[in-house]
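For reference, the structure I am asking about is given below.
What you see is the complex with one protein chain gone and the rest in place.
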Amino acid sequence: MPEPLLKIEHLGIEFHTRRGTLVAVDDISFDVLPGKVFGIVGESGAGKSLTGQAIIGLLEPPGRIGAGRIFLNDQRIDQLPYHQMRRIRGKKIGMIFQDPLTSLNPLYTVGKQLVETILTHSEMTPNQAHQHTIALLDEVGIPAAEKRIGHYPHQFSGGMRQRVVIALALCVSPSLIIADEPTTALDVSIQAQIIALLKGLCKEHDTAVILITHDMGVIAEISDRVAVMYAGRLVEVGEVRDIVKNPKHPYSQGLMGSIPSLHHKSEELTQIEGTMPGLMEIPPGCAFHPRCPHAFDRCRQRRPGLIDTKPSKVACWLFENEDRSGNT
Amino acid sequence: MATPDQLKTNTPPLLRVTGLKRYFDVSEPFLNRLLEGKSRLILKAVIGIDFKINRGQTFALVGESGCGKSTVANLVVGLYQPTAGKIEFDGIDVASLTSRAQMALLRRRMAMIFQDPYASLNPRWRVDAIVSEPIRAFGLLKGTQAIFQRTGELLAQVGLSPADGEKYPHEFSGGQRQRISIARALASEPDFIVCDEPTSALDVSVQAQILNLMKGLQKKFDLSYLFISHDLAVVRHMADRVGVMYLGQLCEVAPVDAIFDSPLHPYTRLLLDTIPDPELTGRSSQPVTGEIPNPIDPPSGCAFHPRCPESTDKCRREGPELTTLDSGVQVACHAISASSEK
Partner (left out) sequence: MKSVLRIQDTVYRFFDSDIWYSFKKSKVTIAAACVTVIMILSAFTAPWIAPHNTFDPATLDLMDAFTPPVWYEDGTPKFLLGTDDQGRDIFSTILYGSRISLFVAFASMLLAMILGVTLGLVSGYLGGAIESIIMRIADVQISFPAILIVLLISGLARSVLPNVRHEEMAVWVLIFAIGISNWVHFARTVRGSTMVEKNMEYVQSARVIGRRRATIMFRHILPNVMGPVLVIGTIGLAVAVLTEATISFLGVGVPPTEPSLGTLIRIGQSFLFAGEWWIVIFPGVALVILVLAVNLLGDWMRDALNPKLR
């Protein structure tokens, strides 16, 4: 097994508010392998975007990392001072947001923004950077790249803009890209194009991707491994095929069952009763127990850790006896 | 040639829309046009569509953004006036109603559920005031006690507690707000509800709850839905008949199973091919090239021809009509109408 590119150990993110400290992400750990796509899936408020922001060092105050460590290539990056983190953001980690307009400056042409970024983070001459930009735009599928390089972001359509953002994230060949809901704002037919592009490029450049989304379909399409998050905690981590075909955690099962199928018509969708608790009201024990059809006493009292059931890891007491990691 | 649907029911459809058109004038102000020499710009959001919805059925309109599906929803409930065409509700031409009282009789029988659960409830109103607004607007019940009683019933019907009426919308989650929205839609005891992307702002597990609720209510109250969505999986789950829209026109109208199992129009096939599939069926999803054209400047002939793998010269020259095939499926494509004539 290759060394992981990114290692997250017991990460916790908290918010200090006047009503006390809220724990938005609670003790999550996972590894991202180089060149692989790692999906984080969960409903809004599950803490998946915060996790992405914490990795790249862009947590908005009052949010802050309260616990845990983040390693990139064995270098600890969660405590770096601002300017060092900025260098890592530019060179080693790229970012793609849901709304392409947040990463593009409306006042500059896309060419200028790409060239500037390349010049800041590499040794290229302006001329080389310009050539590289055209090649990049061409690579992300923007027709007539030489002409489009002089256009402003508003002159591109939503899908084309997201391509520019991908070019911007890729331009300094980072080893990791964090993509936060990259296709949510796009139409289905455009979404398919962007997913295919992201998948192809990352394979080609050997870039790892953390794909944060609520859309199980997108995850299934391109991820290698998936983490399912619920109320700030990891409930299941594993290979995408195992999680999609054979989810183990009751929440993952409910989540998969609630997706309407394209292939057959069912009278009723599986539904998980109730709603995900807010940060103020996370219950003791397993956070999912009030909604779980299998909950028993233990779930109400103690919080389950990730249990390695091979192939996937599940945070659920139901699998306690299946722990095959050998450290019980 | 009557379609199987018509043969089944003798009663007229609850809603019939014929030749519906809506154009928007999006040109710059007069002075700017005069000084900058620009011409008028007309956005043709809906370019002549026909469909009907039978009692107790769900008709879904699907399409990508800018295809005009939400405009159709707004036209049907009267938020927009049609540029041309006719909307008949229960056999009554909506345009023929002139007095406020007549309109109110019609409006009571229609309701609408909106997309954004955060914008569709007045943040300064308590939930019971929001839910009971249609009751008070149409004067359906007299006396605060009776209205209070009814509001509690409505909230219970959508899975909330009558005590929730005391709260404000911001105290609820997205899914609960959508339930409030549904309770308000039910308040006037309508027989037809227009649902404009009712679950697209919700998480999947919440979406499942809302879809199940809507299906249950449909059965219970014999409701008809006009269901607007961009999500084909949701449409398959909800709809009886489906209309696929592209740039203001219907390109295929068919029973839901026909659309999904044997799609005819190239655009329908494209849509089905491109959805990411969470079921890992191993189907090769091929990305389609090309973008949705700007509706202000649509392509000539068939609007889909620049992205269509089977387009011919004829497609570039003239737009196809929506024709009814022997199977009852309606489709607007030269290639298909040509092969069915043979």
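Lettered A and B in written order, each chain numbered from 1.
Quick note on the criterion: a residue touches a chain if its C-beta (ideal position, glycine included) is under 8 Å from a C-beta of that chain, and two chains touch if they have at least 3 such contacts.
Everything numeric here is computed off the predicted structure, so don't read it as measured data.
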Message = Going by the stated contact criterion, tell me the shown chains that border the hidden chain.
response = B
Task = Just name the one of B:Phe59, B:Phe89 or B:Phe114 that touches the chain not displayed here.
result = B:Phe114
Ask   = For the full complex, which residue in B:Gly19, B:Gly91 or B:Pro123 touches the chain that was left out?
value = B:Pro123
Request  = By the contact definition given up top, give the residues of chain B that touch the hidden chain.
outcome  = 74, 77-79, 100, 103-104, 107-108, 110-112, 114-116, 119-125, 130, 133-134, 137-138, 148, 166, 181, 184, 188
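Note that in this section only the chains that are shown with their structure count from here on.
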Key: Whole-Å separation of chain centres (CA-atom averages), chain A against chain B   = 33
Key: Complex contacts: residues of chain B adjacent to chain A   = 64-65, 173-176, 203-209, 211-212, 215, 230-234, 236-237, 256-257, 260, 270-281, 285, 287-289, 291-292
Residues of chain A touching chain B in the complex = 43-44, 157, 159-160, 187-193, 195-197, 214-221, 240-241, 244-245, 254-263, 265-273, 275-276
